[in-house]
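Left out: one protein chain. Kept in place: all the others.
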Amino acid sequence: MLKEFRQSLLVSIWFVFLTFPLMVVRVNTTESIVEWRWMSLVWVAVASFFLSYLWRYMLARQQAKKKVEEEGVQQLSKAQLLLEDMTFRYKAMGVLLAFSLVFPWIFDTYQSTIMISALIYVVLGLGLNISVGLAGLLDLGYVAFFAVGAYSYALINHHFDFGFWACLPVGGVLGCLFGVILGFPILRLRGDYLAIVTLGFGMIIKVVLENWNEFSFGPSGIANIDRPGLFGIDMNIDGSTTYIYYIMVAMVVFTILITMRLRNSRIGRAWIALREDEIACVAMGIDMARTKLSAYALGAFWAGMVGVLFAAKTTFINPASFTFMESAIILSIVVLGGMGSILGVILGAFILILLPEYLRAFSEYRMLAFGAAMVLMMIFRPQGIISNIRQKYEYKGLKEEADNG
Amino acid sequence: MEYFIELFLSGLTRGSIYALIALGYTMVYGIIQLINFAHGEIYMIGAFVALIVAGVCTIYGFAGVSVLIIAAIAAVIYASAYGYTLEKIAYRPLRGAPRLSPLISAIGMSIFLQNYVLLAQTSDFLPFPRLIPDFEFMEPVAHIIGSPELVILVTTVVTMILLTLLIKKTKVGKAMRATQQDMSMARLVGINVDRIISLTFVIGSALAAIGGVLVASYIGQVNFYIGFLAGVKAFTAAVLGGIGSIPGAVLGGLVLGLTESFAAGYVSSDYEDVFAFGLLVLILILRPAGILGKARKQKV
Partner (left out) sequence: MKKFTVLLSSMALFLSLAANGFAADTIKLGVAGPHSGDLAPYGIPAMKAAQLVVKKINAAGGVLGKQVELLIQDDQCKPEIATNTATKLVTDGADVVLGHICSGATKAALGIYNDARIPVMSPSATNPGLTQTGDYPNFFRTIASDDMQAQLAVDFAINNLKVKKVAVLHDKGDYGKGFAEFAKKYLDESGKVEVVLFEGITPGAMDYSSIVQKVRREKAEALIFGGYHPEASKLVSQMARKRLKTLFISDDGVKDASFLKVAGAAADGAYVTGPLDLSKVPLNAAAIAEFKAEYGADPGAFFQEGYSAALALLNAIEQAGSTDYDAVTNALRTKYVETPVGNVKFDSKGDAEGVGFAMYKVENGAFAEVK
């Protein structure tokens, strides 16, 4: 008890020392004023004292859980068992779908707008999930493909006046193409090198969009992009928001279906094998180049497609929307939700996008909490909110034989 | 020709700062194979602490070079303390976790620290006092290379020599190299691996803080966001030179700085970053482990 107390006291003193110059002192060199904010020192001391107790308790719990897992079989939690239950799954999906269909009629336009943003991130998350979650290829420049999609619609619409529906596949295919272009040079790279090259790729796309005025209209962006058309009917903003909302719901359902099928396909299993062990995977006769490229290309496809919708929704785009922070947010959606898990990614997107929207009062502290959440999540629940359940194939016949014999 | 020398020197200055920060990345990576994404933030915190300490010192009547030294020492101490704490909180519990986990944790920490400084201090650009004096003897060549650049270059070279001596000649350095080669083996021969990792973070952070103080007094301003771009560039430099290799980080920093400088000078600064990253991709295609990096053999 005393030891714990002393430990916490030490932590508290350490943090007081650590935060002292930044939290307490504020200097104004031009007017030679030093402001001392002693109160924040007290806050830091008290908070760190109690948090350190919590921290140790949580770490100990984490350790204990790890031990259990190492000793025994993987324990499925109640929620996971429930999710495995097919009839429950279908019921839940039905309810969710019904709810999402009546959503815009229950809530106001603002709620629909927010929901559209969240759904955009759901699709982005699912797309990135293919390369990061399934194939294990870290991509820190995913937003570049999103930008490709958005700009392809904005430019085609601006120059040739093509509509939303014509451009939707074009955006996807262009995104795909850029995925392959990025994929080629980095085929030979692994893990961490990949991170920096993809990050660079994201920055290059942004720099090009900013500088190449003749092509992309530079930093001032493209305004007055057409909203999606519905047989030429004129819609006011409420109507078109609802319409975009439904397009988005359809797109999410489509994405879920495709990624679900992809995951269980031959290529999906190849991705997972690649993620787990590259060498073993190649030794098993999987074409690494094709598998990697397809992961990038298919991941980028969704970003390109949803980019088109994004441009149609905001009706204005400029390069400032496609920064590294966006990539980081999409990545954290995938990670926090649970890598490889489709339901997890969806939940992750909702939490990360909707929560800050509704907690606008704390908007100053939003990014702070966001960063802290990423760290804490990794430490205390690295598998994400919904951990991916491994598909198990058991050959029952053999076991029975063994029992009998 | 004079133009070439000018560009060369400004590339060298920039490159040596990149190198100082890149060393932190590369040392940490060498030991625990983690990209410490929050390293750029440590650099920023170093610069901020120096600013605060220098401001307080100036107001209470200190002057000249003594302020610079006090501020630099404070910056180094605090940056090291932050680096140490960072490792304890965000990375140590993740030892042995899948590769991606500590990386995400690092990105989270980077966002956290940025906003912590934003909230605790200010979002404005703050003027950083010009602590580096103008030397009399530099005046004839001032249009090519100024005193601050000279100080940056000299400090960088001295720091690098000290670092090399530390790693090559001391016992601690030997332990660090051993840990880098094989962590479990190092533990077997009685090296306190945890302490060595902490020490690596402390040294890397101290180097970043030196870089931070130098840059801040060179360009004269500090803000909570300066760490991000510097961090990304330094990281690029580290990868360029071969991440994990200490001479590689220095070389990578210089190559990157010179490339940017010549690209801006002879082509156009519009596409400065494109050149930097284009070079990176090119080198990685030709030498996937970086210029001086050794390709690790994959054992199955």
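Remarks
A and B are the chain letters, set down in written order, and residue numbers restart from 1 in every chain.
Definition applied: a contact is a pair of C-beta atoms (placed from the backbone, for glycine too) under 8 Å apart; a residue touches a chain by one contact, two chains touch by 3 or more.
Every value quoted in this text rests on a predicted model; they were computed, and no experiment measured them.
Summary of contacts with the chain left out: across A:T19, A:S52 or A:S117, the touching residue is A:S117.
Here the missing chain is touched by one residue of A:R56, A:H158, A:R269 or A:R366, and it is A:R366. Although one chain is hidden here, its contacts on chain A can still be listed: residues 28-30, 33, 35, 105, 108-110, 113-114, 117, 207, 210-211, 218-221, 223-224, 236-237, 241, 310, 313-318, 320-321, 325, 357, 360, 363-364, 366-367. As for the chain not pictured, it touches chain B at residues 3, 6-7, 10-11, 13-14, 17-18, 115, 118, 123-128, 130, 142-144, 146, 148-149, 215, 218-221, 223, 225-226, 228-230, 233, 260-262, 264-265, 268-270, 272-273.
Throughout what follows, only the chains that are shown with their structure count from here on.
Mean C-alpha position of chain A lies 29 Å from that of chain B. Chain A contributes residues 14, 17-19, 21-23, 25-30, 32-34, 40, 59, 62, 132, 136, 138, 185-186, 188-189, 191-193, 195-197, 199-201, 203-204, 207-208, 211, 279-280, 283, 324, 328, 331-332, 335, 339, 364-365, 367-368, 370-375, 377-379, 382 to its touches with chain B in the complex.
Those residues of chain B that touch chain A in the complex are listed here as 29, 33, 35, 45, 48-49, 51-53, 55-56, 58-59, 74, 78, 81-82, 85, 89-90, 93-94, 97-105, 107-117, 119-122, 126-127, 129, 228, 232, 235-236, 239, 243, 270-271, 273-274, 276-278, 280-281, 284-285, 288, 298, 300.
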